[in-house]
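Here's the structure, in C-alpha coordinates; my notes come after.
One protein chain is absent from this view; the other protein chains keep their places.
A, B and C are the chain letters, set down in written order, and residue numbers restart from 1 in every chain.
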Amino acid sequence: MGVTDSAHSHRIAALQDRLAAFAAARDWGQYHTPKNLAAALNVEAGELLEIFQWLTPELSATVMEDSESAARVEDEIADVLAYLLQLCTVLGVDPLAALDAKIDRNEERFPVQ
Amino acid sequence: MGVTDSAHSHRIAALQDRLAAFAAARDWGQYHTPKNLAAALNVEAGELLEIFQWLTPELSATVMEDSESAARVEDEIADVLAYLLQLCTVLGVDPLAALDAKIDRNEERFPVQ
Amino acid sequence: MGVTDSAHSHRIAALQDRLAAFAAARDWGQYHTPKNLAAALNVEAGELLEIFQWLTPELSATVMEDSESAARVEDEIADVLAYLLQLCTVLGVDPLAALDAKIDRNEERFPVQ
Partner (left out) sequence: MGVTDSAHSHRIAALQDRLAAFAAARDWGQYHTPKNLAAALNVEAGELLEIFQWLTPELSATVMEDSESAARVEDEIADVLAYLLQLCTVLGVDPLAALDAKIDRNEERFPVQ
(Lines give C-alpha, C1' and ligand atoms only; values in the text may rest on other atoms or scores of the structure.)
Protein backbone atom coordinates (compact mmCIF):
# COMPACT_ATOMS: atom_id res chain seq x y z
CA MET A 1 0.00 0.00 0.00
CA GLY A 2 1.15 3.49 -0.78
CA VAL A 3 0.66 6.94 0.61
CA THR A 4 -2.46 7.45 -1.44
CA ASP A 5 -4.23 4.51 0.15
CA SER A 6 -3.17 5.71 3.55
CA ALA A 7 -4.57 9.15 2.86
CA HIS A 8 -7.89 7.62 1.87
CA SER A 9 -8.14 5.46 4.99
CA HIS A 10 -10.70 6.23 7.58
CA ARG A 11 -11.78 9.34 5.73
CA ILE A 12 -15.38 8.94 6.87
CA ALA A 13 -14.30 8.75 10.51
CA ALA A 14 -12.07 11.79 9.98
CA LEU A 15 -14.98 13.74 8.53
CA GLN A 16 -17.19 12.73 11.46
CA ASP A 17 -14.49 13.97 13.85
CA ARG A 18 -14.17 17.20 11.93
CA LEU A 19 -17.94 17.79 12.00
CA ALA A 20 -18.07 17.04 15.74
CA ALA A 21 -15.21 19.47 16.45
CA PHE A 22 -16.88 22.13 14.31
CA ALA A 23 -20.15 21.79 16.23
CA ALA A 24 -18.43 21.62 19.63
CA ALA A 25 -16.42 24.80 18.98
CA ARG A 26 -19.69 26.66 18.35
CA ASP A 27 -21.65 24.97 21.15
CA TRP A 28 -24.08 23.58 18.57
CA GLY A 29 -24.07 20.06 19.99
CA GLN A 30 -27.14 20.94 22.06
CA TYR A 31 -29.16 21.24 18.84
CA HIS A 32 -27.94 17.96 17.40
CA THR A 33 -30.58 15.59 18.70
CA PRO A 34 -31.24 12.67 16.34
CA LYS A 35 -34.64 14.17 15.58
CA ASN A 36 -33.23 17.57 14.64
CA LEU A 37 -30.51 16.03 12.49
CA ALA A 38 -33.08 13.87 10.68
CA ALA A 39 -35.15 17.02 10.06
CA ALA A 40 -32.09 18.93 8.80
CA LEU A 41 -31.27 16.01 6.49
CA ASN A 42 -34.74 16.36 4.95
CA VAL A 43 -34.32 20.10 4.52
CA GLU A 44 -31.01 19.65 2.71
CA ALA A 45 -32.34 16.78 0.59
CA GLY A 46 -35.09 19.18 -0.47
CA GLU A 47 -32.54 21.85 -1.41
CA LEU A 48 -30.73 19.27 -3.52
CA LEU A 49 -33.97 18.25 -5.24
CA GLU A 50 -34.79 21.92 -5.89
CA ILE A 51 -31.93 22.01 -8.43
CA PHE A 52 -33.64 19.27 -10.46
CA GLN A 53 -37.33 19.91 -9.87
CA TRP A 54 -38.25 21.51 -13.21
CA LEU A 55 -35.63 19.76 -15.36
CA THR A 56 -36.36 17.03 -17.88
CA PRO A 57 -34.56 13.74 -17.19
CA GLU A 58 -32.13 14.64 -19.98
CA LEU A 59 -31.36 18.12 -18.67
CA SER A 60 -30.94 16.72 -15.15
CA ALA A 61 -27.93 14.79 -16.48
CA THR A 62 -26.17 18.02 -17.55
CA VAL A 63 -26.12 19.92 -14.26
CA MET A 64 -22.36 19.47 -13.82
CA GLU A 65 -21.57 21.13 -17.18
CA ASP A 66 -22.33 24.60 -15.81
CA SER A 67 -19.84 25.61 -13.11
CA GLU A 68 -22.36 27.54 -11.02
CA SER A 69 -24.85 24.69 -11.09
CA ALA A 70 -22.09 22.15 -10.39
CA ALA A 71 -20.96 24.12 -7.34
CA ARG A 72 -24.53 24.22 -6.04
CA VAL A 73 -24.90 20.46 -6.50
CA GLU A 74 -21.66 19.77 -4.64
CA ASP A 75 -22.68 22.15 -1.88
CA GLU A 76 -26.03 20.43 -1.31
CA ILE A 77 -24.52 16.93 -1.52
CA ALA A 78 -22.04 18.02 1.15
CA ASP A 79 -24.88 19.28 3.36
CA VAL A 80 -26.83 16.03 3.03
CA LEU A 81 -23.72 13.99 3.83
CA ALA A 82 -22.85 16.26 6.77
CA TYR A 83 -26.19 15.71 8.49
CA LEU A 84 -26.22 12.01 7.66
CA LEU A 85 -22.77 11.56 9.22
CA GLN A 86 -23.65 13.66 12.27
CA LEU A 87 -26.78 11.56 12.75
CA CYS A 88 -24.64 8.41 12.55
CA THR A 89 -22.25 9.86 15.13
CA VAL A 90 -24.93 10.66 17.70
CA LEU A 91 -26.67 7.30 17.16
CA GLY A 92 -23.51 5.19 16.99
CA VAL A 93 -24.35 3.82 13.54
CA ASP A 94 -21.62 2.80 11.07
CA PRO A 95 -23.06 4.06 7.78
CA LEU A 96 -20.83 1.96 5.52
CA ALA A 97 -21.56 -1.25 7.41
CA ALA A 98 -25.27 -0.39 7.36
CA LEU A 99 -25.18 0.04 3.60
CA ASP A 100 -23.21 -3.16 3.01
CA ALA A 101 -25.77 -5.06 5.09
CA LYS A 102 -28.63 -3.41 3.20
CA ILE A 103 -27.21 -4.41 -0.19
CA ASP A 104 -26.86 -7.97 1.14
CA ARG A 105 -30.55 -7.97 2.04
CA ASN A 106 -31.54 -6.42 -1.29
CA GLU A 107 -29.62 -9.11 -3.19
CA GLU A 108 -31.90 -11.69 -1.57
CA ARG A 109 -35.02 -9.55 -1.95
CA PHE A 110 -34.48 -8.73 -5.64
CA PRO A 111 -32.79 -11.81 -7.19
CA VAL A 112 -31.34 -11.30 -10.65
CA GLN A 113 -33.60 -12.92 -13.29
CA MET B 1 -0.07 0.49 7.48
CA GLY B 2 -1.66 -2.82 8.26
CA VAL B 3 -4.36 -5.01 6.83
CA THR B 4 -7.06 -3.20 8.75
CA ASP B 5 -6.22 0.13 7.16
CA SER B 6 -6.11 -1.52 3.79
CA ALA B 7 -9.52 -3.04 4.34
CA HIS B 8 -10.91 0.39 5.23
CA SER B 9 -9.40 2.09 2.19
CA HIS B 10 -11.61 3.14 -0.61
CA ARG B 11 -14.67 1.71 1.07
CA ILE B 12 -16.85 4.45 -0.35
CA ALA B 13 -15.64 3.67 -3.87
CA ALA B 14 -16.22 -0.04 -3.25
CA LEU B 15 -19.80 0.66 -2.14
CA GLN B 16 -20.38 2.80 -5.20
CA ASP B 17 -19.12 -0.06 -7.39
CA ARG B 18 -21.33 -2.53 -5.56
CA LEU B 19 -24.39 -0.30 -5.99
CA ALA B 20 -23.63 0.19 -9.69
CA ALA B 21 -23.23 -3.58 -10.23
CA PHE B 22 -26.47 -4.24 -8.34
CA ALA B 23 -28.37 -1.77 -10.55
CA ALA B 24 -26.73 -2.99 -13.76
CA ALA B 25 -27.59 -6.64 -13.05
CA ARG B 26 -31.27 -5.63 -12.79
CA ASP B 27 -31.20 -3.18 -15.70
CA TRP B 28 -32.19 -0.39 -13.28
CA GLY B 29 -29.60 2.06 -14.57
CA GLN B 30 -32.17 3.49 -16.96
CA TYR B 31 -34.11 4.82 -13.95
CA HIS B 32 -31.08 6.37 -12.29
CA THR B 33 -31.18 9.85 -13.73
CA PRO B 34 -29.83 12.50 -11.35
CA LYS B 35 -33.35 13.83 -10.94
CA ASN B 36 -34.83 10.45 -10.00
CA LEU B 37 -32.01 9.73 -7.56
CA ALA B 38 -32.49 13.14 -5.92
CA ALA B 39 -36.21 12.36 -5.60
CA ALA B 40 -35.48 8.91 -4.14
CA LEU B 41 -33.08 10.51 -1.66
CA ASN B 42 -35.92 12.75 -0.45
CA VAL B 43 -38.28 9.80 -0.14
CA GLU B 44 -35.77 7.86 1.99
CA ALA B 45 -34.92 10.92 4.09
CA GLY B 46 -38.65 11.17 4.79
CA GLU B 47 -38.79 7.52 5.87
CA LEU B 48 -35.89 8.17 8.24
CA LEU B 49 -37.64 11.23 9.68
CA GLU B 50 -40.84 9.21 10.12
CA ILE B 51 -39.11 7.25 12.90
CA PHE B 52 -38.58 10.46 14.87
CA GLN B 53 -41.60 12.57 13.92
CA TRP B 54 -43.67 12.19 17.11
CA LEU B 55 -40.79 11.69 19.56
CA THR B 56 -39.64 14.25 22.10
CA PRO B 57 -36.00 15.33 21.71
CA GLU B 58 -35.15 13.08 24.66
CA LEU B 59 -36.93 10.02 23.30
CA SER B 60 -35.33 10.58 19.89
CA ALA B 61 -31.97 9.89 21.56
CA THR B 62 -33.08 6.40 22.65
CA VAL B 63 -34.06 4.88 19.32
CA MET B 64 -31.05 2.57 19.24
CA GLU B 65 -31.97 0.95 22.58
CA ASP B 66 -34.79 -1.05 21.03
CA SER B 67 -33.48 -3.60 18.53
CA GLU B 68 -36.43 -3.29 16.16
CA SER B 69 -36.22 0.47 16.11
CA ALA B 70 -32.42 0.33 15.75
CA ALA B 71 -32.72 -1.98 12.74
CA ARG B 72 -35.21 0.40 11.13
CA VAL B 73 -32.88 3.37 11.69
CA GLU B 74 -29.92 1.51 10.16
CA ASP B 75 -32.07 0.43 7.23
CA GLU B 76 -33.18 3.98 6.42
CA ILE B 77 -29.68 5.43 6.91
CA ALA B 78 -28.44 2.81 4.42
CA ASP B 79 -31.13 3.81 1.92
CA VAL B 80 -30.28 7.52 2.19
CA LEU B 81 -26.57 6.77 1.74
CA ALA B 82 -27.28 4.43 -1.17
CA TYR B 83 -29.10 7.09 -3.17
CA LEU B 84 -26.61 9.79 -2.21
CA LEU B 85 -23.71 7.64 -3.45
CA GLN B 86 -25.52 6.64 -6.64
CA LEU B 87 -26.23 10.31 -7.32
CA CYS B 88 -22.53 11.06 -6.80
CA THR B 89 -21.61 8.27 -9.21
CA VAL B 90 -23.83 9.48 -12.05
CA LEU B 91 -22.77 13.11 -11.53
CA GLY B 92 -19.07 12.40 -11.00
CA VAL B 93 -19.02 14.10 -7.59
CA ASP B 94 -16.60 13.02 -4.84
CA PRO B 95 -18.80 13.25 -1.74
CA LEU B 96 -15.95 13.27 0.79
CA ALA B 97 -14.05 16.01 -1.04
CA ALA B 98 -17.28 17.99 -1.36
CA LEU B 99 -17.87 17.75 2.39
CA ASP B 100 -14.28 18.68 3.26
CA ALA B 101 -14.57 21.75 1.03
CA LYS B 102 -17.92 22.65 2.60
CA ILE B 103 -16.53 22.48 6.14
CA ASP B 104 -13.66 24.73 4.98
CA ARG B 105 -16.21 27.29 3.76
CA ASN B 106 -18.29 26.98 6.92
CA GLU B 107 -15.24 27.62 9.08
CA GLU B 108 -14.91 30.99 7.36
CA ARG B 109 -18.64 31.66 7.38
CA PHE B 110 -19.15 30.85 11.06
CA PRO B 111 -15.96 31.92 12.88
CA VAL B 112 -15.61 30.66 16.43
CA GLN B 113 -16.29 33.49 18.91
CA MET C 1 -77.23 30.69 -3.81
CA GLY C 2 -78.45 27.17 -3.54
CA VAL C 3 -77.89 24.16 -1.35
CA THR C 4 -74.83 23.10 -3.30
CA ASP C 5 -73.03 26.35 -2.60
CA SER C 6 -73.98 26.12 1.04
CA ALA C 7 -72.62 22.60 1.26
CA HIS C 8 -69.32 23.79 -0.18
CA SER C 9 -69.01 26.74 2.22
CA HIS C 10 -66.46 26.65 4.94
CA ARG C 11 -65.38 23.17 4.00
CA ILE C 12 -61.77 23.88 4.96
CA ALA C 13 -62.84 25.06 8.41
CA ALA C 14 -65.08 21.99 8.75
CA LEU C 15 -62.15 19.70 7.88
CA GLN C 16 -59.95 21.50 10.39
CA ASP C 17 -62.63 20.96 13.06
CA ARG C 18 -62.96 17.32 12.10
CA LEU C 19 -59.18 16.77 12.29
CA ALA C 20 -59.03 18.52 15.68
CA ALA C 21 -61.87 16.37 17.05
CA PHE C 22 -60.21 13.22 15.71
CA ALA C 23 -56.92 14.09 17.44
CA ALA C 24 -58.64 15.18 20.68
CA ALA C 25 -60.63 11.94 20.94
CA ARG C 26 -57.35 9.98 20.81
CA ASP C 27 -55.39 12.37 23.04
CA TRP C 28 -52.99 13.01 20.15
CA GLY C 29 -53.01 16.80 20.54
CA GLN C 30 -49.93 16.52 22.77
CA TYR C 31 -47.93 15.36 19.73
CA HIS C 32 -49.15 18.11 17.46
CA THR C 33 -46.51 20.74 18.04
CA PRO C 34 -45.86 22.91 14.96
CA LYS C 35 -42.48 21.26 14.61
CA ASN C 36 -43.87 17.72 14.66
CA LEU C 37 -46.62 18.62 12.18
CA ALA C 38 -44.06 20.19 9.84
CA ALA C 39 -42.00 16.99 10.09
CA ALA C 40 -45.06 14.82 9.42
CA LEU C 41 -45.90 17.00 6.41
CA ASN C 42 -42.44 16.24 4.99
CA VAL C 43 -42.86 12.52 5.60
CA GLU C 44 -46.19 12.44 3.78
CA ALA C 45 -44.89 14.63 0.94
CA GLY C 46 -42.13 12.02 0.57
CA GLU C 47 -44.69 9.21 0.41
CA LEU C 48 -46.52 11.11 -2.32
CA LEU C 49 -43.29 11.61 -4.27
CA GLU C 50 -42.48 7.91 -3.90
CA ILE C 51 -45.35 7.12 -6.29
CA PHE C 52 -43.67 9.20 -9.00
CA GLN C 53 -39.96 8.74 -8.29
CA TRP C 54 -39.08 6.29 -11.07
CA LEU C 55 -41.70 7.37 -13.61
CA THR C 56 -40.98 9.30 -16.78
CA PRO C 57 -42.78 12.66 -17.01
CA GLU C 58 -45.24 11.03 -19.43
CA LEU C 59 -45.99 8.04 -17.19
CA SER C 60 -46.39 10.34 -14.19
CA ALA C 61 -49.41 11.85 -15.99
CA THR C 62 -51.17 8.45 -16.12
CA VAL C 63 -51.19 7.52 -12.42
CA MET C 64 -54.94 8.08 -12.10
CA GLU C 65 -55.75 5.56 -14.86
CA ASP C 66 -54.98 2.59 -12.61
CA SER C 67 -57.46 2.36 -9.72
CA GLU C 68 -54.92 1.08 -7.19
CA SER C 69 -52.42 3.80 -8.07
CA ALA C 70 -55.19 6.43 -8.07
CA ALA C 71 -56.29 5.39 -4.58
CA ARG C 72 -52.72 5.65 -3.34
CA VAL C 73 -52.35 9.14 -4.82
CA GLU C 74 -55.60 10.31 -3.20
CA ASP C 75 -54.54 8.78 0.10
CA GLU C 76 -51.20 10.60 0.15
CA ILE C 77 -52.71 13.91 -1.01
CA ALA C 78 -55.16 13.58 1.88
CA ASP C 79 -52.32 12.99 4.34
CA VAL C 80 -50.37 16.02 3.12
CA LEU C 81 -53.47 18.22 3.35
CA ALA C 82 -54.31 16.82 6.80
CA TYR C 83 -50.97 17.83 8.27
CA LEU C 84 -50.94 21.16 6.46
CA LEU C 85 -54.38 22.03 7.87
CA GLN C 86 -53.48 20.84 11.37
CA LEU C 87 -50.36 23.00 11.24
CA CYS C 88 -52.50 25.96 10.19
CA THR C 89 -54.87 25.28 13.08
CA VAL C 90 -52.16 25.23 15.76
CA LEU C 91 -50.43 28.30 14.29
CA GLY C 92 -53.60 30.29 13.59
CA VAL C 93 -52.79 30.65 9.88
CA ASP C 94 -55.55 30.96 7.25
CA PRO C 95 -54.11 28.83 4.41
CA LEU C 96 -56.37 30.22 1.68
CA ALA C 97 -55.65 33.84 2.61
CA ALA C 98 -51.92 33.00 2.76
CA LEU C 99 -52.06 31.55 -0.74
CA ASP C 100 -54.04 34.47 -2.16
CA ALA C 101 -51.46 36.87 -0.71
CA LYS C 102 -48.60 34.76 -2.10
CA ILE C 103 -50.07 34.78 -5.61
CA ASP C 104 -50.42 38.58 -5.32
CA ARG C 105 -46.72 38.82 -4.47
CA ASN C 106 -45.75 36.41 -7.26
CA GLU C 107 -47.67 38.47 -9.81
CA GLU C 108 -45.38 41.39 -8.98
CA ARG C 109 -42.27 39.23 -8.78
CA PHE C 110 -42.83 37.45 -12.09
CA PRO C 111 -44.52 39.96 -14.41
CA VAL C 112 -46.00 38.53 -17.62
CA GLN C 113 -43.79 39.39 -20.60
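The working rule: a residue touches a chain if its C-beta (ideal position, glycine included) is under 8 Å from a C-beta of that chain, and two chains touch if they have at least 3 such contacts.
Every value quoted in this text rests on a predicted model; they were computed, and no experiment measured them.
Residues of chain B that touch the chain left out of the display are 35, 39, 42, 46, 56-57. Where chain A meets the chain that is not shown, the touching residues are 31, 36, 39-40, 42-47, 49-50, 52-54. Against the chain not shown here, chain C presents residues 1, 5-6, 8-12, 15, 18-19, 22, 25-26, 33-36, 38-39, 41-42, 45-46, 48-49, 51-52, 55, 57, 60-61, 63-64, 73-75, 77-82, 84-85, 87-88, 90-93, 95-96, 98-103, 106-107, 110, 112.
Throughout what follows, only the chains that are shown with their structure count from here on.
In the contact between chain B and chain C, the residue numbers used by both copies make up over half of all numbers at that interface. One simple way to say how far apart two chains are is to compare their mean CA positions; for chain A and chain B this gives 4 Å.
Here the CA centre of chain B is 29 Å from the CA centre of chain C.
Residue positions of chain A touching 2 or more other chains, listed in rising order: 35, 39, 42, 46, 57.
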